[in-house]
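Note that this complex is displayed minus one protein chain, with the remaining chains in position.
As written, the chain order gives the labels A and B, with residue 1 at the start of each chain.
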Amino acid sequence: MIFPASNALQRTNYLNAQKGWWSWFWTIDHKRLGLMYLWGVFAMFAFGGFFAMMIRWNLATPDTNIWDPELIPAATALAKMDAYNRMFTVHGAVMIFLVIIPGIPAALGNFVLPIMLGAKDVAFPRLNRFSFHLWILGAICFILTFTVGGLDTGWTFYPTYSTGSAGKAVIFATLGTFILGFSSIFTGLNFVVTIHKLRPPGMIWFKMPLFLWAIYATAVLQILATPVIGISMLLLLVEYTMQIGIFTPELGGDPVFFQHLFWFYSHPAVYIMILPAMGVMSELIGTFSRKPIFGYKSIAMSSLAIAVISFIVWGHHMFLSGQSPLMSTIFSFLTFAVAIPSAIKVFNWVCTLYKGSISFATPMLYALSIIWLFGVGGLTGLFLSTMGVDIHLHDTYFVVAHFHFVMVGSAIFAFIGGIYYWMPKMYGRMASEKLGRITWALNFIGFNLTFLPQFVAGTKGMPRRYFDYDPEFAVYNWWSSIGAAFILVGMVLTLIAVIQAITRGRPAPANPWGGVTLEWMTESPPPEHNFEGDPPEVGDPYDVSLVEYKNELDGFVPAKPMASDPNMYDYRASLKAGVAHTNLHP
Amino acid sequence: MMPLLASALAVLQQPQSAPPYDPLGMFPPNASHNAGTSDWVFYFIFWTCLVVLIGVCVATLWFAFRYRRSKVGLIPQDSPHHSTTLEIVWSVVPTFFLVAMFWYGFKDYEDRREIPNDAYEIHVNAAKWSWTFTYPNGYQSQHLTVPADRNVRLRLSSPDVLHSVFIPAFRVKLDVVPGRYNWLWFRAIEPGVFPLYCTEYCGQQHSQMDARVTVMPDAEFDAWLAKESDWGALPPEVAGLKTYGANGCVACHTLDGSAATGPTFGGMFGTQKQLADGSTVTYDENYIRESILTPNVKLAAGFAPNLMPSNFAQALSDQKVDWLIALIKSKGAQ
Partner (left out) sequence: MTATAHAHHGPAHLQHHFETSEQQFDSAKLGLWVFLLTEVLFFSALFVAYTSYRSLHPEVFAYASNYLDTNLGAANTAVLLLSSFTVAWGVRNAQLGQRKLLIMNLIITLLCAATFMGIKYKEYSHKYHEGLLWGGAEHSIFKHNQFMILDAVKEHSHAWNEGVPEAGVAAVKDLSNDQRRDVSIFFAIYFCLTGLHGIHVLAGMVLLTLILIKVLRRKITPEYYTPVDLGALYWHLVDLVWIFLFPLLYLIR
């Protein structure tokens, strides 16, 4: 069971078992699909990030804008506004539908989930490939919007603007969202069936790694919520092309009805984005504290609680749409209920650190910073769910800052942390710790600098989606744009760090971090069918005494031959019984 | 537990209208009667969250530092893996605060939704990308002027897409939804000039769709409105243009000669007009007057009967008809 690290890369593994681009494009190997999702998401992140930088450039001061007369003399004021509106729309739509939603579940989840289960693949490998191809098709649809003048509806597609005034790009964008929706549904369906049917004997539900609990809860949301955005997009499409009238007042319809349908999906979608991040957090905090995660059952159950409650809170996006005060009141109350399971997770993570053995490896730096970032993002949600306060804050930069703290500060940071964590497994090579820490610092400082001032701009009353603004908001926007520059450098360096690791990183041991979940019980990178021979026996996923450090490998190996009685390896019992844990060197 | 319960119950006695409270200077001027309440609730949540956040972050940093691997080694000390007591405490205690936040927000929201019967109504029409405020006497303006210390309600309508009225200084905001009316109300408390924004994305010039809100002392307001609406002091064709806008002629008749639901006013005066029955008539003062007051008698060729409201004999004073004639004359083909 000890794999000499230097050999794993030269042996036949999933990366070199088949050759040629076709072997990648037409693969049904979940690991290869996961990697392709990863690079697809990187590309889309760069695409959406480019527009984010353009937005911050434009807003740096009240009168600067990216279309400086010296650069583009002919641009009229109106053309600049049109361009700006397209930029924030594409930024939002791409980042949500093509980056964050597929980010952790489709990229990391695809790679890790079957290995964590000790399975050879997901339940429906060809459906998995189909999901990925749909994702590409959806991405192409979004890129095609530029060929017909660009999309300027905002990522929310609210009628009657999207059905009446907007250009032909609406057709591509709604089609793209529809297709991406089905990509997401099929991924979720695949994961649910895989977790139900391919769990190995011995892995009862409460022995499942918390990442899988989170992915499971996410998959349930993807299955139950995404069809509704699918049908809303179809309705929007027939409304736009054939004036079917369901959302148009002159034809007897109601634009607010679209908002209900839209947020019935898009609020759970927020949890489709954040739940997997919470799963990654639980893995990172557990592994890098070298301690069983505190309150395993609470964390697992809170994922499900969040998934359930998230379906009945969508109306909090519509306190000011004219919906009935009774509905607003109910939605407000239920929204506060989501705060409890979210808080439970954070408290449990903090308690896991207590009396642990805390490593400051790059993935853990991301995980620790998420406690602050998710804290801010989550707690500012309380202001917005308070009806009276939301009246002032709704659709201001306060909201913008709030959801960036959750979507970027938590979801994207967890994504990057997860990439660093699983990179040795994906490519069999270690990333540079030095570069990793520098980029983390740049990202963390830049992120706070960008979005903390936006809270104040929001409370001062700066509306979102504005091309320019009153001078009183100048100072917040200036610092915000400075922070964006930090993020730009940090993200570019992160990409460089990833590429450097893949090409020149030092070969990774099978288990560099001391994880106990099954993906660390196979080689780095894993063989084509994940495990040589039969998968290892399933133990407690957080019993760190099951692995021990080997200096000569700079990694961890299984401590003892697995016993059939898992109780024998209860961590505390083994300590009390005086079982020798010889190697104490970090 | 008892003090907590007491503080949760104390919520029920939250004052209707709190004094301005903005210790960190995070808000715009406090210019409406319940802006203080909203700010107060904001800070209640803010201080609560700050305590929690600092607690969590200090604990994180301290644990991470105290139990760093370079100090404690790879095998940590024995410690519990779960604690039902802790789980219950950190689920139940926050619940009290969350209920308090909900309750404050609910009270505040209810107060804003219950429009006083005596409120002074101003109609707000939000169209891409400007505002039109119509006062009870028909006076219209691109900017909003309201009396201080008087309840004012805005009736919101949109002919095209979603918009949203946002007056930061009053802490009020409400969507303007096509196909229905929404109402919001406020009572301004101090004279001044404040910005009004559109906060629901409405297309190209969304960011340019702002207006000025002027609050003037209650005593001066009526006199100001009377003076502003006294169009007699204006040149007749300018007064005509205002009438044309205020009384809805603009909806069907253009001034530039292009066709619309009704015949245009542009370039017509003095010409020979073709009628639906085949005859012609000279487009002069008498014809205009007759067509406004009894639109179906001499119907213009190409237009259906009964399209134009026939109540202008009551709705328009003689003076307004004269102003309209002056307007059409000024746009005529001389």
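Here is the rule we go by: a residue touches a chain if its C-beta (ideal position, glycine included) is under 8 Å from a C-beta of that chain, and two chains touch if they have at least 3 such contacts.
This is a predicted model, so every value here is computed, not measured.
J.: Sort by label and list the shown chains the missing chain touches.
T.: A
J.: In the complete assembly, which of A:18, A:165, A:432 or A:500 touches the absent chain?
T.: The missing chain is touched by A:18.
J.: Which of A:38, A:81, A:139 or A:192 touches the chain that is not shown?
T.: A:192
J.: Could you tell which one of A:166, A:235, A:423 or A:547 touches the chain left off the display?
T.: The single option touching the absent chain is A:235.
J.: Which positions on chain A touch the chain that was left off?
T.: 17-18, 23, 27-29, 114, 119-125, 127, 185, 189-190, 192-193, 196-198, 223-224, 226-228, 230-232, 234-235, 238, 242-246, 248, 250-253, 257, 261, 264, 528-529
One rule holds for everything that comes next: only the chains that are shown with their structure count from here on.
J.: Note which residues of chain A are touching chain B in the complex, please.
T.: Interface residues on chain A, with respect to chain B: 78, 81-82, 85, 152-154, 156, 158, 160-161, 164-166, 249-250, 253-256, 289-298, 319-322, 325, 328-329, 332-333, 336-337, 339-340, 343-344, 346-347, 350-351, 353-360, 368, 371-372, 375-376, 379-380, 382-383, 385-392, 394-396, 456, 459-461, 463-470, 514, 549, 572, 575-576, 581, 583-586.
J.: Using the touch definition up top, name the residues of chain B that touch chain A in the complex.
T.: Touching chain A from chain B are residues 26-28, 37-38, 41-42, 45-46, 49, 52-53, 56-57, 59-60, 63-64, 67-70, 72-83, 86-87, 90-91, 94-95, 98-99, 101-102, 104-113, 128, 160-162, 164, 166, 168-169, 171-175, 177-180, 182, 195, 197-208.
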